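All protein chains but one are shown in place.
For subunit A:
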Amino acid sequence: MKAKLIQLNEQQFFIRFVPIILLLIMGIGFNIATGGRFGTAANLNLIVTQAVIVATVATGAVFIFGTGNISIALGASTAITSVIMARTYLRTESVPMMIVVAIVVAVLIMVTTALLSTVLNVSVMFVSIVMMVLIQGIMQTVLGAGTLSLPYAMTSALTRGNFHFWAFLIYFILCAIIFHFTGVGRSIKFLGSNKFCAEQSGIFLNKYLIIAFIISGVGIGLAAIMTSIRTGTIGVSTAASLNMDVVLAIVLGGMSVFGGTRSYIYAGVLGALTVTLLNNGLLMVGISPTILQLVRGIFFLTLIFAGQKRPDRLPDKEV
């Protein structure tokens, strides 16, 4: 029985379809539990709108996870990018400038993280921890208890123009092409599967880590714009839960936390929808936000336990 379950868990169709089936079961379950309120067009639209931000960051993060590394500074990087792009807009009142600045700043932050890791030989995990605390410190120094507000006319115009969806769609298609149809994606997956073997074949982690962080940086820049135009204000608590949501999304989307060949670009999107649907559904059912976190934690660990291949030994990677 156990052997059969393990065999099933190793099959590609199982890995790919379980997250989709899970999403459908959750959707149907919440719809029944809320007497149909969950499945209304307005609520589903809200879920999709909320999920787009997580999905954008998670899509980029798949490249980092694919190499077998984890960054826990994604939320903090999004927040500081939001601050800089908001200040740029308030000074220039130019939307194109704001978008360019957001993407450039986010890419620079992510490249800095990657370079600190590759040039200084410090593990990605430690660098991301330092970056997270460092960015939070900078945010508190710059903003203090105050907030930055963007003009309603600009944010509502971008929202009406469906900036979220177009930006996400273009980014997702580009990422899907790079990850699944180019040598970059193949190399990243190879490094995640077996770093030693990949480096023996001339595929070096440092190079692909920088590429992964650059691609992820573009997603963070776009997510910073989406977050800012959605809320209109940026403070020290901006994107506070984003990092956790992204990690949750990637795991719930069916991707291996060890990276490698079990990495799929759609995992971030599928997981983002699952996370948002779970949050929304549990709140509609009447579960308090405190218990919601408990349920999310148990759900997260259960899915990891069920979906990940259990190594014979303890994990001995840096994470």
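Here are a few things to note about the model shown:
The rule is simple: a residue touches a chain if its C-beta (ideal position, glycine included) is under 8 Å from a C-beta of that chain, and two chains touch if they have at least 3 such contacts; residues count from 1.
The rule is simple: contacts and distances are computed from a predicted model.
Per its UniProt entry, the chain excluded from the display bears the name "Ribose transport system permease protein", taken from "Lactate utilization protein", "Glutamine cyclotransferase", "Ribose transport system permease protein" or "2-oxoacid:acceptor oxidoreductase subunit alpha". Annotation: of A:45, A:92, A:182 or A:241, A:241 touches the absent chain (contact as defined above). From the options A:122, A:157 or A:197, the residue with contact to the unseen chain in the full assembly is A:122.
Take subunit A: the residues that touch the chain left off the picture are 70, 72, 116, 120-122, 125-127, 129-130, 132-134, 136-141, 240-241, 243-244, 247, 251, 257-258, 288-291, 293-294, 296-298, 300-301, 304-305, 308, 310-311, 313-319.
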